[in-house]
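Below you'll find the structure, written out as structure tokens, and then a few comments.
Heads up, this is only part of the complex; the chains shown haven't been moved.
Think of it as A and B in the order they're written, each chain with its own count starting at 1.
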Amino acid sequence: MAVRTPDPDPADDGEERDPLSPPFATGQNGPSTNPGWLSEVELAEARRRLPMLYVEALPVRTDGMGAVTQVGILLRATPLGEMTRTLVSGRVRYGETVRDALFRHVENDLGPMAFPLLPPQPTPFTVAEYFPLPGVSAFHDDRQHAVSLAYVVPVTGTCEPRQDALEVTWLSPQEAASDALSDEMEGGRGTLIRLALASVGALR
Amino acid sequence: MAVRTPDPDPADDGEERDPLSPPFATGQNGPSTNPGWLSEVELAEARRRLPMLYVEALPVRTDGMGAVTQVGILLRATPLGEMTRTLVSGRVRYGETVRDALFRHVENDLGPMAFPLLPPQPTPFTVAEYFPLPGVSAFHDDRQHAVSLAYVVPVTGTCEPRQDALEVTWLSPQEAASDALSDEMEGGRGTLIRLALASVGALR
């Protein structure tokens, strides 16, 4: 299957055009004076020269005792029209906290009614390293070198996928850890799901 | 100040008399046949010969992004009438999961309307070892050798302390990490609070 980038959607480019969130957004009135602004060309250039910082989230449902009962996997259409499965994923912007980036991408992908419970801890369950060349690590991304802080995020509301995420499929931990699902995940993220499940004691 | 045990209250003895939760409670009809039952004498005896397994929780309030804003400290009256500050704490029963024990003690100490969000992860932020002799570790308990799995637990409802917990005081992370509070905490739990705050990135 096609292995594409953690954040291949137009939103990623689009977001660069948005005014940045405070305290870094004060006073800019155009691309040339906003230090956080990157044109598409510049972003593409940076991607070939610097590791890009990402956050990823595995949305889960928990029972009343906090144990994970279900795992949410996104169905996504690539720009080429291929269907692929992935996690919530996106870049950390200049001036943005990791926590804010995580919240923003969860909301972008799952909608405003997902009501995620971001973990109090800043430490990810793993650090996933995506390299352009396959085989350097378990993860790869032919577009860039990305380093991703990955979190398990319980959601308590209703998920309404947005942007290019077409659907959220809720699976049991056992289904989510299966080889069948792993083969459908892009960029090696089947491994990421297993590491996530292991971190919550839900991998067998 | 008096340094007493993590679970010195009558409830701990009382709980031993309760029927155990399934699947271990089926069919017992008296102390002599219930394998999970320990008389007060037997429990006291075991405490001098085996490390006792405990769970502890630092209740916290979080903002909408999951960051810790407040920390809940219990004010407790010892059997001798002394006032002391402590955390949610209690023993894991025979046949009980760590998660169930954590939930039970949070509910016991904070009331049924606290609506705690137990973490999906089974791993504690630290393992606190209480020894009868001070100085072996940062923690001590003159009654027993206890090994405690300690968790940060966000609560979303209203805390109504029960049993011998008189009050929950909500403090800022900064206040909770202060030497002043640490001096009031029993058994070295001022250190435990700091480790908890560190785990959520709220210690300066």
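Some points to look at:
One rule holds in what follows: a residue touches a chain if its C-beta (ideal position, glycine included) is under 8 Å from a C-beta of that chain, and two chains touch if they have at least 3 such contacts.
Given the structure is predicted, the values throughout are model-derived calculations rather than measurements.
Oligomeric state of the entire complex in this file, given as copies of the one sequence with 2 shown: 4.
What we mean here is this: only the chains that are shown with their structure count from here on.
Distance between chain centres (mean CA atoms), subunit A to subunit B: 36 Å. Subunit A contributes residues 60, 62, 65-68, 99-100, 103, 117-123, 125, 152, 154, 199-201 to its touches with subunit B in the complex.
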